[in-house]
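The other protein chains are all here in position, but one chain of the complex has been omitted.
Letters A, B and C mark the chains in the order given here, with residues in each chain numbered from 1 onward.
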Amino acid sequence: MNDAQTWIAAFLTLCVFSFLYRDNPFYRFAEHLFVGAAAGYLLATQYQNVILPNVIGPLMAPKIQASGIVLTLIPAMLGILLLLRVFPRLTAPARWALAFYVGVYSGIAVTGYMQAQVIAQIADSVKPFEGGWHAVNSILILIGLLTVLAYFFFSAPHTGLHGLSARVGIWFLMVAFGASFGYTVMARVSLLISRVQFLLRDFLHWIPGVVS
Amino acid sequence: MPEALNTDWFDPTRANVLVGILLFLTFLLINILRARRAGTLYIRPLPGLTALDEAIGRATEMGKPILYMPGLGDMSEVGTLASITIMGRVARKVADLGSSMQVPCYDPVVMTIMDGVARQAYRESGRPDDFPPGSVHYVSAQQFAYVAAVTGIMIRERPAANIYMGSFYAESLFLAETGNLTGAIQIAGCDKVTQLPFFVCACDYTLLGEELFAASAYIGREPVQLATIAAQDWAKATAAILIVAALLLLAMGRPELGHFLQTS
Amino acid sequence: MSWAQRLLSVDRRIIFVLIGLGTAIPLLMPVNLPITVTPRVEAAYQTIDTLPEGSRVLISMDYEPDTMAELNPMAIAIMRHCFRKKLKVIGMTLYPAGPGLVEPAMKAAAAAEGKTRNVDYVFLGYKSGFQTVMIGMGESIRQQYPVDFYKTPLDSIPVMRGVNSYAGIDLVVNLTASSAADYWIQFAASRFKKKLVLGATAVMATDYYPYLSSRQLLGLIGGMKGAAEYEKRMDLFGDARRGMDAQSLVHVIVSLLVILGNVALFASRRSGGDGTPARPLGGPR
Partner (left out) sequence: MYLGPVLVTFAVGAALIVLFFVPHHQAQAVNAEILEWATIVYAFALILGSISLWNTHARKVRHRIEGWPYSLVTMITLVAVTGLGVVFGTAEGTAVYAIYQSVNSPLASTMFALLAFFIASAAFRAFRARNLEATLLLVTAVLMMIGRVSIGEFIWPGFPAFTEWLLDVPNLAAKRAIAIGVGLGAVSTGLKIILGIERSYLGRSN
């Protein structure tokens, strides 16, 4: 990044940090600039990476068979049906494109989640109990798994034994949330570190460059 | 030598996934019949949903808008599908009470769907032309450009209720903490486990993981929808029994059930 | 108003100032505290280290600027490791904003190890579609990426010769902050049976422990600490290790704040008033 870019980036970085004090014109400017630039960047990359190579490209290709045209026109037509929603009276046809889109991702979800989230996790819970200390851990994991599943039961009131196991399940949930929260602090702080490094190194040159 | 072209019609290693789906379908059909015959099924109350109704009521009393955020998932995130159903109910209540709602969207397809759902809610509430056209609007498909715009709305328009339903990622804390700053009542429902701690800390009520899916079915109170929750429960019970059974069999030296479950 | 009440309702901007100082001071005066390499990062290191020379490693860098801090140092350390082991690196990204970060990172790693584009590594660039690209690459890489990021056809790139799909790839490394990891596990590991190493942000890494124990992942590098451990294992002194000192200070500040908050809560409770309205913690009941 040359100097001009560094100055712009540093100015915008400080605009965003100013939000910590309170909402102000600088933050508001950075916010609106970001919304426009992000939307523009996405439109441009979608054009370059999807519309150009997969829609315009095949249609313009010199030797084009009928099947090639049809295979490209169908999704393009569905896309145009969506665009018709710009006109208030023409919202009905878009339902066909939405129905196709929702059908695709529902189909992927049913098999994908069943394989990777349900079956794989059940399979992984079925591991032989190693001896000694690990056995205690395996039993604890089994108890945690069954009690949290009990907590997520909807078709029975949480009373009696089921109620007790649901309560133990909540304790496991809270420990899991605490662990996840504590673990996340590191991730968020590392982002702040890189922004402060940018200001101190690239902008103010108070700390040395990237050491190999 | 090009890769040998695969020509067989069934992948045996995926038999367990097929059994899982077929089993779930049977649970679903059985429970739909049960629900139809009995008129309804018992589903324990979801406190999150009562909190949602209270939040909408309070916002209406204060005459301030409601902010509904459908999450940063596109249609491939099933949490987004659940959010669409919940938003339909919220829009219907907002239309009936005559209060106002804003739905900033991350994904353009979700925006298109939600716009249709909101218009339908106003039509069913008998007030089709009171639907404010720009209320469901696309903001950005870039995570933090979306956050910048939505937190701007929170601070400047001060909605009385912030509702987060769907798949959220790292931005959950940014939105919920800013919402907390403005003093709005906040209800969240999210299927992304990593974000639940933040919603639990910053919101007044949080639907945890699959409670989001149960809420989307529970909301209509339709017997068929309740049947899907019951089917989910039966499948969960089966999963628990399967694990315990497989472990017991394993302890008795018969690992077949365990091997059948292995996906890869 | 007792000190406890005043503390409990302190202006959050004072906390912000503390966090800001906690980050900047260690960067200006580095302390370089010790780092131990945890088993999960060692597993990732060994998975790459044991690959024979000339093996092809597909590195999908699916992240955007907002998570660059944790994942860029990881990307650079892993790529430098591949180059040192004379492995062929195929870089790609499933995020529109990816190329802007991944391309400079690949150049930096290649320059540091004296490697040249197209001969030792290739950058395929961005293709939208997430799962569709992953599944599509099982069928044919060229259908998803007809040309590389620089618009060169794949057939004229030495690294890509003979590589038509996952069959030609020996290891997949996914660096991401998003659900791309789930899909790489679903498709690359489960469906196409490829060896997979994951580099994730700290918050996500805890969710992938189950996939590590089920061998769907062969190694897991979590957050900046994971990156610092990898840098230490490669005896590099990159941004990750420099940041770890600031991490220590800020973690201590946040922990002390939480402890202080509770001390004030008990103090104010004993003197009658309850510091904050008891409201359900959003959890059940």
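FYI, a residue touches a chain if its C-beta (ideal position, glycine included) is under 8 Å from a C-beta of that chain, and two chains touch if they have at least 3 such contacts.
Keep in mind it's a predicted model, so treat the numbers as computed, not measured.
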Checklist entry - Relative to the complete complex, which of the depicted chains are touched by the chain excluded from display? => result A, B, C
Checklist entry - Going by the touch rule given at the top, which residues of subunit C touch the chain that is not shown? => result 10, 12, 15-16, 18-20, 23, 33-36, 38, 64-69, 97, 99-101, 103, 125, 128-129, 131-132, 135-136, 138-139, 143, 149-151, 206-207, 209-210, 213, 225, 244-245, 247-248, 250-255, 257-259, 261-262, 265, 275-276, 278, 281, 283
Checklist outcome for this item: Note that subunit B touches the chain not displayed via residues 5-11, 14, 17-18, 20-21, 24-25, 28, 74, 78, 81-82, 84-85, 88-89, 91-92, 105, 107-109, 111-113, 116-117, 119-121, 124, 134, 137-145, 147-148, 156, 170, 173-174, 176-178, 180, 191, 193, 197-198, 200-202, 208-210, 212-214, 216-217, 220, 222, 224-225, 228-229, 231-232, 235-236, 239
Next on the checklist: Take the complete complex as the reference. Which residues in subunit A touch the chain that isn't displayed?
Outcome noted: 1, 4-6, 8-10, 12-13, 16-17, 19-20, 28-48, 50-51, 54-55, 71, 74-76, 78-80, 82-83, 85-86, 91, 95-111, 113-114, 116-118, 121-122, 124-125, 137, 140-146, 148-149, 152, 169-186, 188-189, 191-192, 194-195, 198
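We adopt the following convention: only the chains that are shown with their structure count from here on.
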Checklist entry - If each chain is a dot and touching chains are joined, what shape do you get: line, ring, star, complete or other? => result complete
Checklist entry - Which chain's C-alpha centroid is most distant from that of subunit B? => result C
Item to check | Chain nearest the overall Cα centroid | outcome: A
Checklist entry - Of all chain pairs, which one counts the most C-beta contacts? => result A-B
Item to check | CA centroid of subunit B to CA centroid of subunit C, Å | outcome: 27
Next on the checklist: Residues touching two or more other chains, restricted to subunit C: which are they?
Outcome noted: 66-67, 97, 131, 190, 201, 203, 206, 216, 283-284
Checklist outcome for this item: Multi-chain touching residues of subunit A, meaning two or more other chains, are 41-42, 108, 115-116, 120, 123, 173, 180, 184, 187
Item to check | List of subunit A residues in touch with subunit B within their complex | outcome: 19, 23, 28, 30-31, 34-35, 37-39, 41-42, 82, 85, 88, 91, 94-95, 98, 101-102, 104-106, 108-111, 113-116, 118-120, 122-123, 125-126, 128-129, 142, 145-146, 149, 152-158, 173, 177-178, 180-181, 184, 187
Checklist outcome for this item: Touching subunit B in the complex, subunit C uses residues 12, 64, 66-67, 97, 130-131, 164-165, 167, 177-179, 189-190, 193, 201, 203-204, 206-207, 216, 279-285
Checklist entry - Can you name the residues of subunit B that touch subunit A in the complex? => result 14, 16-17, 20-21, 24, 41-44, 46, 74-76, 78, 81, 109, 112-113, 115-116, 119, 133, 139-142, 144-145, 148-149, 151-152, 155-156, 170, 193-194, 196-198, 200-201, 208-211, 214, 218, 229-230, 232-233, 235-236, 239-240, 242-244, 246-247, 250-251, 257-258, 261-264
